[in-house]
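After the C-alpha cells below, expect a handful of questions from me.
One protein chain is absent from this view; the other protein chains keep their places.
Per-chain residue numbering starts at 1, and chain names A and B are given in the order in which the chains are listed.
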Amino acid sequence: MTATTTLTAPSAPVRPRARRSPAPAARRRAALHWIAVHTVALAAALFFLLPFVFVFLTAVMSDSQAMSGDLWPTEWHWSNYADVFRTPGFLDWWRNSLMYAVLGTLFTLCSSIPVAYALAKFRFRGRRTAMLLVISTMMLPPQVIVVPMYLVWAQQFHLSGSLWPLIIPMAFGDAYSIFLLRQFLLTIPREYLESARVDGCGELRTLLRIIIPMAKPGIAAVALFQFFYCWNDYFGPQIYAAQNPGAWTLSYGLESFKSAHSVNWNLTMAATLLVMAPVIIVFFFAQKAFVEGVTLTGVKG
Amino acid sequence: MATVTNNPALRRKAVRARLRTLGFLSPWLVGFTVFFGYPLVATVYFSFMHYNQIETPTFVGLRNWRYVFEQMPLFGPALWNTLWLVVVMVALRVVFGLGIGLLVTKVKAGVGFFRTAFYLPYLAPPVAATVAFVFLLNPGTGPVNDILGKIGISAPNWFNDPAWAKPSLVLLSLWGIGDLMVIFMAALLDVPKDQYEAAELDGAGALHKFRYVTWPSITPIVMFAVVTGVVQTMQYYTQALVAGKLASGVSIGPGSVIQPGYPDHSTLTVPQLVYSLGFQNFNTGAACVLSLVLFAIAMAVTTLLMRRRAGLLSAED
Partner (left out) sequence: MPPRLAVLASVLGAGALLLSGCANPSTGSATDDPAKPVTLKFWHGWSEKNEVKAIDASIARFEKLHPNIKVKVTGNVTDATLNQALRAGGGDAPDVASSFTTNNVGQYCSSGMWADLDPFMKKTGLDKNKVFPKTLLDYTSYDGDQCALPLLADAYGMYYNKDAFREAGISRPPRTMSELKRDAVKLTKRTKSGGYERVGFMPNFRLYQNSPDRFFAQWGPTYFDKGGKARLAKDKATKEFFATTRDLAKSQGGYGPLEKFRTSFGDEMSSQNAFLTGKLAIHMDGEWRGLFMKGAKFRWGTAPLPVPDDQPETYGRGYLTGTVIGIGHSSTHQNAAWELVKFLSADTDQVVSFANAIHNVPSTKAALTSPKLDPDPTFRAFLDIAQNRYSTALPASINGGQYVVSLQDFSYGVEEGKEPDLDKGLKELDKEIDADNLQARN
C-alpha cells in the first residue's frame, strides 16, 4: 500500500469490503452462533420456569401423591386452592399484607418526596453530610436496631402484636426511596424550577404543581418498589406481628403454613402459588414502571 | 463561611431558606434520630445490661460481651456462614447476572419471551420462592432428585446436607437473578456501538472485544452490583431461616424447638442469631452485643467499598 492510502484510513467509515455479502463459511458460523445462543437461552428458560411448573403440578395433587415424588398428577384436585382459602387466617393474611403495603407506600411517598426534593434541588450547608447519612442508613442491617426498637414499641406504646410499628416509621422517610427519588429529581433541569420561582411560586407549590407531575415515572417506580418491599417483608412481621395471629401477613403465614395447619406439600404449594400470583399479575400490568425503576437504581452510576 | 451581609432583607431571606430546608427535611430528620440514632445508643446501653424484658435491667459490665465472644458456640459458625455467603453469593450472582444479561442481548428470536422468563422468578416473594425450592429439592419427595435419579445422577441432599445447604441457598438466589439481569442488560446496551465496530475492524475476537470494549464501559455497574450485593447479603435472613425451618421437618407442636441454622448450623447467619438471642431466649444483652458486631462489620465493609468510589453519590453535588 502506498503511504497516501494509510493516511486516510482512520476516518473512512464505509469500505466496499464491508458491503459484499458474507462468504458461506461466515454464514455457517453465524447460523451455528444463532443455534448456540438460542439453545443456551432455552436451557436457561427451563431453569427459570420449571420450578413454577412443578409447584403448579404439585398444588393439584392429592395428599398421598404429593409425598410420593411423582411428577404428573394422577388426579387433579383443584379443590386444594379452595382449601387454602378456607384455612383459618389465610384471608386475614391477605388483608394484613394489603393494608401494610398500601399504607406503607402512601406514608413513604408523602414523607420521602419532600426530603428527596430538598436533597436534590436545595443548596445548603451539610447537604453532603445528609446524603452520606441517608446512604449509611441504607447500608444498615435492620437487625442492628431491632431489639431496642421492639422494646419501645412493645412496652411503651403497647403496639406489638400489630403491624403499626412497621408502618409508622415509614411516615418519616425511607432511605432507599429518598435515594432513588433524589437520583430521579436530579435529572429535572433547573430551568423548570427557575421559571416557577420567577412566576412567584413558593417551594412547596413548585414541588406540588410542577415537580411531582414531572416526576410521575420515578414516583411510580418508587411506589412499586416500596409496595413490594412491604408485601415481601418477613422479618418485620416476624418481630412485631408474630404474637398475634390476627396480624400475620402472607409472607409470615406462608412460612408456618405447613406445620401450623398440619398440611402436606400439595396444599403448601397451592398456598405458595397464591402468594406468588398477585406480584406477577401486577407486574404484567405495570411493566413500564418496573423498567423505569430499574433504570433509576444507578445505571447512571 | 457565613454569608457576610449587612442587608437585613437578604439575611431574612437566608434564614427563611434555612427554615424551609429544615421543613422539607424534617420527616427524615425526626426519623433518623428516633429510628436510627436512639436505637443505636440504646443497643450499646443494653449490651452492658442483663435484661429479660420482665424484670428491671441490671448492670453486668462486660459479662454479655465475654459470653458472646467466648462462651457461645454458635457465634463462630454464624460469622463464618455470613462471610461465606457474602463472598460466594455476591460473586456468583454478579457473574451469572452478567452472563444472562449478555445472553439476552444476543438472542434474536423471542427476545420478549426470554426476557420475561428470566425475570419472572425475581418477582416471587422470597418466602414463597424459598418454600418452593425446599419442596423441589427435597431429597425424598422432590421432583429434582427424582429426575436426577432417573438420569442416573446420585443427587445430594440439598437443604438437608450441611455441605450443600449454603450452595442450595446460592442456587435459590441465582434463580432470582432478574434484577441483576435487567441492570446489566441496560448497561450492555449502553456500550457505544462504534467502539465495537472499530474493534472488529482491528480484527478483535469476541474475547478481546469484551475485555477492551465492554468491560471498561460496564465496570461502574458491576461495582454497583457488587456493593449492593454485599450490603444485601450481610443482612441475609429470611431465606436462610425459612429454608432451615422447613427442611428440618420439625413440626411446631408440644415442646418442640427448632435448631437454628439447620442442618448443623450451616445456614445460621448473624442476623438470625440476633433474632434467636433477643426474641427466643430473651437474652437482650447478648443480642445487643451481636447487633453491635453486625453494625461494626457493616460499617467497615461500607467504608471500604465507598472509598473505592462505587459511584453511589451522584456526580452532581
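One rule holds for everything that comes next: a contact is a pair of C-beta atoms (placed from the backbone, for glycine too) under 8 Å apart; a residue touches a chain by one contact, two chains touch by 3 or more.
Worth saying up front: this structure is predicted, and the values here are computed from it rather than measured.
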Selected from B:N160, B:T214 or B:T302 as touching the chain missing from the view: B:N160
Residue of B:S47, B:T130, B:N283 or B:T302 touching the missing chain in the full complex: B:N283
Touch list for chain A against the chain that is not drawn: 63-64, 67, 69, 125-126, 129, 151-152, 154-156, 158, 160-161, 242-245, 258-264
For chain B, the residues touching the chain missing from this view: 29, 32-34, 37-38, 41-42, 45, 50-58, 60, 63-64, 67, 71, 73, 138-141, 149, 157, 160, 247-257, 259, 264, 279-283, 286
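Heads up, the rule we're going with is that only the chains that are shown with their structure count from here on.
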Centroid distance [mean C-alpha coordinates] between chain B and chain A, Å: 14
Footprint of chain A on chain B - complex, ascending: 1, 17-18, 20-21, 24-25, 27-28, 30-32, 34-36, 38-40, 42-43, 45-46, 53, 100, 103-104, 106-109, 113-114, 117-118, 120-121, 123-129, 131-133, 135-136, 138, 140-143, 145-147, 175, 179, 182-183, 186-187, 190, 220-221, 224, 231, 234-235, 237-238, 241-242, 245-246, 250-253, 270-271, 274-275, 278-279, 284, 287-288, 291-292, 294-295, 298-299, 302, 306, 311-314, 316-317
Interfacial residue positions of chain A with respect to chain B in the complex: 34, 37-38, 40-41, 44-45, 47-49, 51-52, 54-55, 58, 66-71, 111-112, 114-115, 117-119, 122, 124-125, 127-128, 130-151, 155, 169, 171-173, 178, 182-183, 186, 203, 231-232, 234-235, 238-239, 250-252, 254-256, 258-260, 262, 265, 268-269, 272, 275-276, 279-280, 283, 291, 294-295, 297-301
